[in-house]
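Provided herewith is a single structure, encoded as C-alpha cells, for subsequent inquiry.
Not every chain is included here, but those present sit where they belong.
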Amino acid sequence: MNDALPPSNQTQHSSDQDKPNTPITPNTRRILLVCRTAPYGNALARESLETALAAGAIGAKVAMLFLDEGVWQLAQHQKPQGIGRKNHSAMLGALPLYDIDTVLVDRDSLSKRCIDLAELGDFTQLIDSLQVKEVIADHDVILSF
Amino acid sequence: MKFTIVILGPPYTDQAAETAFRFAQAVLEKKHHIYRLFFYHDGVHNASSLLSLPQDEIQPSQRWRQLIDQYQLEAVVCIASALRRGVLNETEAKRFAKPGNNLMPGFELSGLGDLIDAAQHSDRLITFGPSS
Amino acid sequence: MTLHTVNKSPYLSQCLADCLDRVSAGDSIVLIEDGVYGINCATSETLSALNKAIAQLMTLGVQFCALRPDIEARGLQTTSANCPFNLLSDGDFVDLVCEADKVLSWY
C-alpha cells in the first residue's frame, strides 16, 4: 500500500529559510509529527514514536517537533522499572537509527519546565518560538499526539 | 478532495469518535471522498463488535459499519493498538490463543504504514484526539 | 494557512493557550467539543489573558470559529456582542478544512 519514496533531499525540512518551489506531488508531502504529551501517564507519547519509526521503516521522511508537555520525553535518567513501563528514552534514542534526522525541540517549552538543555541528545535541534511557527507553516500534513 | 480521518478516542466514554463520525458524514454529504478512516490509540474500541448499548442509544460500531458499507470506505484499525486493547480479528485471536474475536466486519487490522501512506496520499488529514 | 482545532476547556487545560502561542497570521482556529467553553473568553475575567491574545491575533487576520452543535449541546450563550467566534455547522467545518492547507489538532 505504501509506494517507495523517491530520494527527497529537496523536501526535507532543515531550517526555516527555504520553502520548496517544486509543486507538491502526493508522495513528497512533508509530514510533521507534533509531540505534545508526556511519557508514561498516557500511551500517546509512545505511539507518536511508533508512528515515527513506522515512517522510517518504510523510507518516508518525517520531522518531529517536541512541544509543551512533549519535551518531558527528552528528560535524561528515566527509570520506569518501578511503574512497570518500558524506558521511553531508550525508544527515543532509536530515532536516528530509523533515519529520522529532523528532531526539533521547542526551547521555550524546555525552559518553562526547567529542563537542562545539556540533557538533550545529539540528534535533537533546539528552535525558538518563531521557528516553531515556521516549521508548522512549512509542512504539508501534520499528525499531533 | 480526498480526506483521511484519524480517530484516537473510544466510543461512549469520549466525544472524539462522535465528532469524527459527524465530520465524516459531512465530508461525504459535500461529495468529497474519504481515502481512509484510521483508528488508532483508544480509537480502536470503535471497531469492537461487543459494544452493547441500550437500544435507544447510538450503536457506535454498527453505525461506523453502515457508513463504511454504504460508501465502500477503507477503515483501518491499527493492529498494534488493537491487540494491546483487546480488539482482535480471527487470525490474531488464533495467534494469541484467545477463545474469541471481536473485530466488527467492515474494519480491518493493519499497520502504522497505512497511516503514513494516508498522510502522503490524502489532500487533507484531520485527527480527532481524545476529548478528555 | 493552517487550521487549528482545540477540544479542551480553557478553564481546565493549557491547550488553547498553547495553540494561540503557535498561530500564524491568516490561520484559523475552530473550538470543538469541550473547547467551545473558550467562547467565554470575551466575558470571563478568568480567561482575560486568552482574550487579549485573541484580540491581538484578530488584528493579524486570524479567524476564530466554534462548532455550533457543541455550543448548543452545552447550553452556552453566544449573544455577547463582542464574541469574536463565528459559529460553524459540521458542513461549514468541512469547508474550512478544505480552504486550509492542513489541520493541526490541539488536544
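Should a chain be cited, it is by its letter among A, B and C, assigned in written order, with residues numbered from 1 in that chain.
As a working rule, a residue touches a chain if its C-beta (ideal position, glycine included) is under 8 Å from a C-beta of that chain, and two chains touch if they have at least 3 such contacts.
Please read these numbers as outputs of a predicted model, since none were measured by experiment.
Overall stoichiometry of the protein chains across this structure file: A x2, B x2, C x2.
The rule is short, and it goes like this: only the chains that are shown with their structure count from here on.
When the interfaces A-B and A-C are ranked by C-beta pairs in contact, the top one is A-B. In this assembly, the C-alpha centroid of chain B lies 26 Å from the C-alpha centroid of chain C. Chain A and chain C have Cα centroids separated by 26 Å. For chain A, residues touching at least two other chains, in rising order: 141-142, 144. Across the assembly, chain B contributes 8, 125, 127, 129 as residues in contact with two or more other chains.
Those residues of chain C that touch chain B in the complex are listed here as 5, 7-8, 32-34, 67, 69-70, 89-91, 93-95, 97-98, 100, 102-103, 105-107. For chain A in complex with chain B, the residues that touch the partner chain are 1-3, 26-27, 29, 31, 43-44, 47, 50-51, 54-55, 57-58, 60, 62, 141-144. The touching residues of chain C, counted against chain A in their complex, run 2, 14, 18, 21-24, 101-107.
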